[in-house]
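A protein chain is absent from this complex, but the other protein chains hold their places.
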Amino acid sequence: MAEFTIDALGEACPIPLLKAQKKCKEIQVGDVVIMNIDHSCALKNVPEWARKEGYNVEVEEVEEGVWDIYIEKTA
Amino acid sequence: MTARAAAELEHLKKLMLKDAWPYWVGGILLGLLNIIIFIYMASPWGVTTTFVFWGAWIYELFGGHPETWSFFTMQAPMMQTLKGGLLNHGGSIINIGLIVGAFLATAAASQFKIKKIKSSRQLVAALVGGLMMGYGSRLAFGCNVGAYFSGVSSMSLHGWVFGIFIFIGAYLGSKLVVKYLM
Partner (left out) sequence: MSETPVTSMIRKRPQTTIKKKSQIGYTIAALVVVVAVGMFLAQTKILLSIIWFIGITLGVVLQKSRFCFTASLRDPILTGSTTLTRATLIAFAVATVGFAALQFTTILKGGPITGNVSPVGVHTAIGAVIFGIGMVISGGCASGTLMRMGEGFTMQWVSIITFILGSVLGAIHFGWWTENFFNAAPKIYLPQTLGWAGSFFGQLAVLALLYVIATWYEYRKAN
């Protein structure tokens, strides 16, 4: 199970989601993408998209206004 | 307070303060708020006409004469508002309130963070994008709020036409974002 980190801090909408979509297409099933974000929109639309795709998603707040989104490609 | 009650309170605090609300809840609330605005301000919610006044008053601060602009000379109610100043202007108050309200909500969730601009491309995009929105909203008699949201809700054809073409604009803008800003 490979782990990929994407730094999307400071990126404007919709860049974080686009990056997440692009990376998830490239990786293998069982791999995990960790995305660092600080955008409240991305906090909502990235997990929403990933869950719709059926992936496992966890969100962790790292500090005020900064989150890590863990996406595990399940299929 | 029992441990159970304390946990319930924490959970409720989290739901109300920290968690995001569903989009559809926002949709209903915004619809209701626009109606309230229409009642209290005699016309529906609009954001961008206020920016003309902000620009005019700033220009005045630097010794300029915005009252010569055709926007004011050709529209008496606008001229009257210009003369009235910022503190009498409902549009300014509602816009500033919006900024403060957003800050309040973010801080209450302890999610406030200053996000600096990452690259010169982002800077250019912000500058050019702002300019386009400013000029475009003048041509269309409003923005996503005044022309689209309020226009459509007022059963005005211009709102629907705006909606079709802002969609096209968003499509073109997306192409630019993917090509140059990713």
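Residue numbering begins at 1 within each chain, and the chains themselves are lettered A and B in the order written.
FYI, contacts are C-beta pairs under 8 Å (C-beta built on N, C-alpha and C of every residue); 3 or more make two chains touch, one makes a residue touch a chain.
Predicted model, so just to flag it, every value in this text is computed and none were measured.
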**Contact set of chain A toward the excluded chain (per top definition)** = 1, 3, 12-14, 17-18, 21, 30, 32, 40-41, 43-45, 48-49, 52, 56-58, 60-65, 70-72
**Prompt:** Which residues does chain B use to touch the chain missing from this display?
**Reply:** 20-48, 51-52, 54-56, 58-59, 66, 69-74, 87-88, 90, 93-108, 110-117, 122-123, 125-159, 161-174, 176-178, 181
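By definition in this document, only the chains that are shown with their structure count from here on.
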**Prompt:** Any idea how many Å lie between the Cα centroids of chain A and chain B?
**Reply:** 28
**Fill in**
Listed in rising order, chain B residues that touch chain A in their complex are 20, 106, 110-113, 115-118, 122, 125, 174, 177-178, 181-182
**Item:** Residue ranges of chain A touching chain B (in the complex, touch as defined)
**Value:** 9-12, 14-15, 18-19, 38-40, 43-44, 63-66
